[in-house]
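Quick one: the structure is below, questions incoming.
A single protein chain has been removed from this complex, and every other one stays in its place.
Up next is chain A:
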Amino acid sequence: MGIQVENLVKTFRRPRHREGILGALSDLVYREYDEKKAVDNISFKIEPGEVVGYLGPNGAGKSTTIKMLAGILTPTSGSIRVGGLIPHTQRIENTKRIGVLFGQRSQLWWEIPVSESFQLLKYMYKISEADFRKRLGVFEELISLSDIYHLPVRILSLGQRMRAEMCAALLHQPDVLYLDEPTIGLDAVVKENIRNFIKQTNQETGTTVVLTTHDMPDIEKLCSRVIVIDRGRVMFDGNLEMLKHRFGSQNKLIVEVEDGLPDPQRLLLNGADEVIQEGRSSIITYDRNRRNSAGFLSDLAQLHKIIDFSVNEPDIEEIIRRMYKSLNQSDVESRN
């Protein structure tokens, strides 16, 4: 099931509070509002079966968009079609075909066992007994549920709970799955399990997946395409390789040598973009497409004894930060 979003806008009105007692009194009589465009004219189209990473810094409008796609929020203007339906007006019809997981918020019933929550969902979504059994079988195979199935949700660890939440979101076999930070706060093993589960579900049932995350491996492992937004606008829409190639080519080499600090001038002459020296270590930033760490290291080794070194690839946050920088610059350039 595909998703079409056209010129989507969501404006929040926040009452502005004036200072002091007089301010509070005048707020009672006449209230002023600040308008904030959380989503500012966004358009995109997602094909059935795609897995799309919806990225951006905190407050960029990611969750607001997902909540409009799910039918929780009513758009201020613009249109959304999810498999032909308008989510906020045909909400109940829409909910039958979507699965939603908000990492920070539970969809399960706190006091009762996971099994009882699933029973409630079974009745809610009118899932037949045969389908229900079949789904449980699939879940057991992919993510193993039996160890937590009869435990109440409130005693589960975060990792266990997220496994249960994932299954709850997929119990009715939705055509579209919205995941808002599905791996937040999880350890590496559980993260990997959740990613595999999402990937398998997408491959086997052709579920369309839209996910927000700050986790680079999530994106690399899952997303064939990323949409990056900032301040409510689409900044980038394309595949991951394009994004990395364009904005993520700057690596950092961190080196520590035995006898004091190497000469930064020499490193800059060798093609480093930036050299920062902190304590005993030097942080050398370079463009991966033009230079490599081996080059710097062999040059340094001629003059110093190298104690330790590491190479850091930019994480998604940094790629995005760099992207804004260059986008803002090109903004300025095109205006001139």
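In this section, a contact is a pair of C-beta atoms (placed from the backbone, for glycine too) under 8 Å apart; a residue touches a chain by one contact, two chains touch by 3 or more; residues count from 1.
Following the convention adopted for this analysis, contacts and distances are computed from a predicted model.
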{"item": "Protein name as given in UniProt for the chain not displayed, \"Paraquat-inducible protein A\", \"Spore gernimation protein\", \"ABC-2 family transporter protein\" or \"Electron transfer flavoprotein subunit beta\"", "value": "\"ABC-2 family transporter protein\""}
{"item": "Sole contact to the chain not displayed, among A:Gly59, A:Gly206 or A:Gly238", "value": "A:Gly59"}
{"item": "Of A:Met1, A:Val51, A:Val82 or A:Ile98, the residue in touch with the unshown chain", "value": "A:Ile98"}
{"item": "Residue in contact with the excluded chain [from A:Leu120, A:Met242 or A:Leu269]", "value": "A:Leu120"}
{"item": "Missing-partner contacts on chain A, residue numbers", "value": "12, 58-59, 62-63, 67, 70-74, 88, 91-92, 95-96, 98, 100, 102, 104-105, 107, 109, 111-113, 116, 119-120, 123-126, 152"}
